[in-house]
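Sharing a structure below in structure tokens format, with a few things to ask.
The complex is shown incomplete by one protein chain, all other protein chains being positioned as in the whole.
Showing chain A:
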Amino acid sequence: MAQTAEAKTIEEATVTIVSPQGRPDEKTRRYDRQLRLWASSGQAALESARILVISGGATSTSTLKNLVLPGIGEFTILDHLPVTYADAGNNFFLHVNGIGKSRAEEAVSHLAELNDSVKGKADTRDVNAVLENEPEFFLSFTLIIAVNLSPEIEDRLAQALRSGASTPRDTVPLMIVRTAGFYAMIGTQIGEHTVVDAHSETPPSLRLDNAFPALLEYARAIDLDSLDSTDFGHVPWVVLLVKALENWKQKHDGQLPKSYAEKQELKKSLEKMRRRGDEENFDEAVAQAYRMWTPTVVPSETRALLSDPSVTTITSSSPSIFYFLLALSHFVQQHSYLPLVPTLPDMHTTTDTYVELQNLFRAQADREMLVFEDCLKRAVEEVHETWEERESLGLGRAEVKEFIRNAAGVRVFKGKKWGSVEPSEIEASDQKPVTALQNELESGMLPAPAAVYLAFLCSADFYSAHARQPQPTEADNQLLTTYATQRLANGGWNGELPETVTTALGEIARAQGSDIPTTAALTGGLVAQEAIKFLTRQYVPIEGTCIVDLIRSTTGTLPF
């Protein structure tokens, strides 16, 4: 009896305690592991995305599974075909009891089970008809993934998205996916894509090659000789490097060490500053010694970006990132570095000293942020906006800090068209597929990715001529070979087909256009990953067209 009473007291006590501090909501807990990759800003972008996937085959549902699980806002499958026996065998989201029913509807209902907060829609119209009658349908999506369509429909879709966009920046991103047996191909059409955070693995520079004045003064004030052995062992490596380099510069006209021998000499002089030889802070300093002679520069990608017309000629309608970039170009004209990011790495020292150093870096970062804000003000005024409106332009203090933290990782990718574009439309960096192939051929080598791509083209040629997939027969192989020879001859290549090409043609014939589980799993992962990069504007997307070759367990990219 006493026990019951006591147990009750506990229960009451537990209930009366105010709800626990900082307990995350259910959504945060569900998405915990991915929030650690793309943060809540990325998650918000996913949750507002509307994705269209055309056709409900195995690769399509594999891709969608990987987008529904992390919680995209909404998806639509556009597919007019019914579920077949073969579908039920190779597609985990189509079952035998759905045979004969709409593939779009069946797949949507099974995929929707994966995540309650994602809306799924089935559209059972034929993509051809929609392109014909309602091309604006496609413009309502955030991203479109077209899987195993004919090249002709791919081209028309790509064209519809280009002509429907008011500016290149507004073009709905299109991912083109083709699979056949152990091969797959992923191409993209994007208008303009900005990566706001590349999540570069390179830590921000501490600029120790040229320490900022307050850091230099701090280091100078520490007299190593007067420290007892405990203090001596806790001088942070940042300070040791600043001191060692200052000594070096005094003896070398203020120059950094350049040759390997000079660098080694500087490193030896650092070693000579030790007392016992096993001080942990010196071990760290020696490991970080390269920071003394690595000159702080504006990364070349950033520099190239700053001179891009999209940055130099911004208008009042430009997204905020371009205001920031213009401000950054003003900043780097005055300084030869990016604004300081106040992240201090791990080091062996006392907590107090660490906090002191951290404050030094923060104070310097704050000073530079104010200089950057002056540059930003100039940029705002250049497009005849008023600085007082900065918050409404998305240029508030919080956004400024966020931009500075990611500045080195900001990228802007220029438009990339898909398909048989008119010669006049081809930009310098945008090579026509066959031209790229020919370049490879003329260089004397035809790497496997290009051969696989050629095989995909020939398979499409076959399909448009015969309205069926090639089969692994002598006759079909012969036809594929003829198409390949023709395509290459059109580009001026008259030699024998390279072995990589004949192998690839053989595999394409053997595949009979099949969507096999291993390829679908891998391709579905790859396509969803790229889609997430586009949607979150984080991480650098794959460059060019990606070829998956699972016979050789590899991927490659082609420059278009």
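Following the convention adopted for this analysis, contacts are C-beta pairs under 8 Å (C-beta built on N, C-alpha and C of every residue); 3 or more make two chains touch, one makes a residue touch a chain; residues count from 1.
Definition applied: contacts and distances are computed from a predicted model.
**Q** Going by UniProt, what is the name of the one chain that was not included in the view, given "FAD-dependent oxidoreductase domain-containing protein 1", "Distal membrane-arm assembly complex protein 2", "Actin-related protein 6" or "Ubiquitin-activating enzyme E1-like"?
**A** Its UniProt record gives the name "Ubiquitin-activating enzyme E1-like".
**Q** May I ask which residue of A:75, A:141 or A:182 touches the chain that does not appear here?
**A** A:182
**Q** Among A:81, A:114, A:460 or A:497, which residue is in contact with the omitted chain in the full complex?
**A** Hidden-chain contact among the options goes to A:114.
**Q** Of the residues listed, A:35, A:383 or A:460, which one is in contact with the missing chain?
**A** In the complete complex, the chain left out is touched by residue A:35.
**Q** From the listed residues A:45, A:122, A:235 or A:501, report the one that touches the chain absent from this view.
**A** From the options A:45, A:122, A:235 or A:501, the contact with the absent chain belongs to A:235.
**Q** Going by the touch rule given at the top, which residues of chain A touch the chain that is not shown?
**A** 6-7, 9-11, 13-14, 17-18, 20-26, 28-37, 39-41, 58, 62, 65-66, 69-71, 84-86, 88-92, 95-96, 113-116, 181-182, 199, 214, 217-218, 221-223, 226-228, 230-231, 234-235, 260, 263, 278, 280, 283-284, 286-287, 289-290, 343-356, 358, 360, 398, 402, 405, 510-512, 514-526, 528-529, 532, 539-544, 546, 548, 550-557
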